[in-house]
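Left out: one protein chain. Kept in place: all the others.
Letters A, B and C mark the chains as written, and numbering starts fresh at 1 in each.
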Amino acid sequence: MSPSLYEPTDPHYAARVRDSFDRQHFMHHIGAIVTAVTPGYCEIELAYRPELTQQHGYFHAGIIGTLADNAGGYAALSLLPPGKEVLTVEYKLNLLRPGEGERLASRGQVLKAGRTLIISQVDVYNIKNGSETLAATALMTLMGVAQKEAV
Amino acid sequence: MSPSLYEPTDPHYAARVRDSFDRQHFMHHIGAIVTAVTPGYCEIELAYRPELTQQHGYFHAGIIGTLADNAGGYAALSLLPPGKEVLTVEYKLNLLRPGEGERLASRGQVLKAGRTLIISQVDVYNIKNGSETLAATALMTLMGVAQKEAV
Amino acid sequence: MSPSLYEPTDPHYAARVRDSFDRQHFMHHIGAIVTAVTPGYCEIELAYRPELTQQHGYFHAGIIGTLADNAGGYAALSLLPPGKEVLTVEYKLNLLRPGEGERLASRGQVLKAGRTLIISQVDVYNIKNGSETLAATALMTLMGVAQKEAV
Partner (left out) sequence: MSPSLYEPTDPHYAARVRDSFDRQHFMHHIGAIVTAVTPGYCEIELAYRPELTQQHGYFHAGIIGTLADNAGGYAALSLLPPGKEVLTVEYKLNLLRPGEGERLASRGQVLKAGRTLIISQVDVYNIKNGSETLAATALMTLMGVAQKEAV
């Protein structure tokens, strides 16, 4: 994806993304880590673990969806001002190939940052023997809300 | 959803669904269970666990997506003949409310069973103090393939 | 779909839906009509015309998408107060069967009416020789905005 064209509204956007991520028990539980954050962009990686697989030993589709949701969501959060957080309104995920390899890398990029809604595009890659193949792609809608505010 | 209108092509469809489910490490890992299978329909439930949550203590969206994917997929598998399995081509998930309560119930129903593709609709409910509220809804495309066959 | 559970915020909701619909040149151009509006629900019908078809004489998928978008959108508008209008944020459409018959009927039902966003589900039916078959189904996200307001 192309370099980010966005200006962050919060100079501490990266710390805020990482703090939010760290408070997600599920991401910690599966071993996901934030590997990059720039304005409008976030990359999350996850190393292979047998307990994250489906019946053929591939990464479970639910894990791929989880990583897509988080990369797209944190790409959006990186553009929001302090005191705001992001809710996933919806996402659509196409699974292109089985999820496999040493790890998955999920890369989310904001396509449009509106006043209320943010649209992100996410690609999830299999990383295997040093090469990358596209495993899944997603298109997401997110909403910025005041912290604790409901939809 | 309305009662199923489908005839199974395999009298052992329910056992086949449960066998496949049992071989998914990730579903076992999070504690999900199949609570109902009829032709073209599958229900999966998951009890609350702190390690499955996001930063506010709600069920993680990735968990909701995982349950949606599986309920829709196994609804589809219930209609396939022996020797076939099901791949998720894509799904679209709308998150309507935070996932909370004692447990989630994900209910997938086949809308159309074609020669190659199967379309499922899935609702995921929060079950809390004995009442149900709709937390998410999904629309999915699945493909029946010979076991081990690639897309 | 089940009877509506919604209370309109505007007693003149039906007139408002029909007024908005009448101002859409494209809907007039193709011959679409609003055949029912209740709170949270809207039905739009369209008679067959050769100029609305694809290469095999079926209704064009773009026409099916157009009807889905409008039925879901007006189902949402029926719940909004005066001075508000509705924007389609996104929709996902599964085409289940070729669009054919004397006419199409697109039926949109609100699944969740939030403070900012509204989620609608839409079914588009082929009506042929007096019977109906499901041609397409859609899941949509809409946003209520002040008239003329941007996203």
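Here, contacts are C-beta pairs under 8 Å (C-beta built on N, C-alpha and C of every residue); 3 or more make two chains touch, one makes a residue touch a chain.
Bear in mind the structure is a predicted one, so any value in this text is a computation, not a measurement.
Student: Going by the contact rule already stated, which one of B:33, B:47 or B:117 would touch the omitted chain in the full complex?
Tutor: Answer from the full complex: B:117 touches the omitted chain.
Student: Hey, which subunit B residues sit against the chain that's not shown?
Tutor: Counting over the whole complex, subunit B touches the hidden chain at residues 89-90, 92, 114-117, 139, 141, 143, 150-151.
Student: Considering the entire assembly, which residues of subunit C contact the chain that has been omitted?
Tutor: 20, 23-29, 50-56, 60-63, 65-67, 69-70, 87-97, 148, 151
Student: Could you please point out the subunit A residues that touch the chain left off the display?
Tutor: Missing-chain contacts on subunit A: residues 92, 94, 96-97, 111-112, 119, 121, 134, 137-139, 141.
Quick note on the criterion: only the chains that are shown with their structure count from here on.
Student: Residue numbers at the subunit A-subunit C interface: does the shared fraction exceed half, giving same, or fall under half, giving different?
Tutor: Looking at both copies, the contact residues mostly coincide.
Student: Quick check on subunit B: which residues sit in contact with 2+ other chains?
Tutor: 92, 94, 96-97
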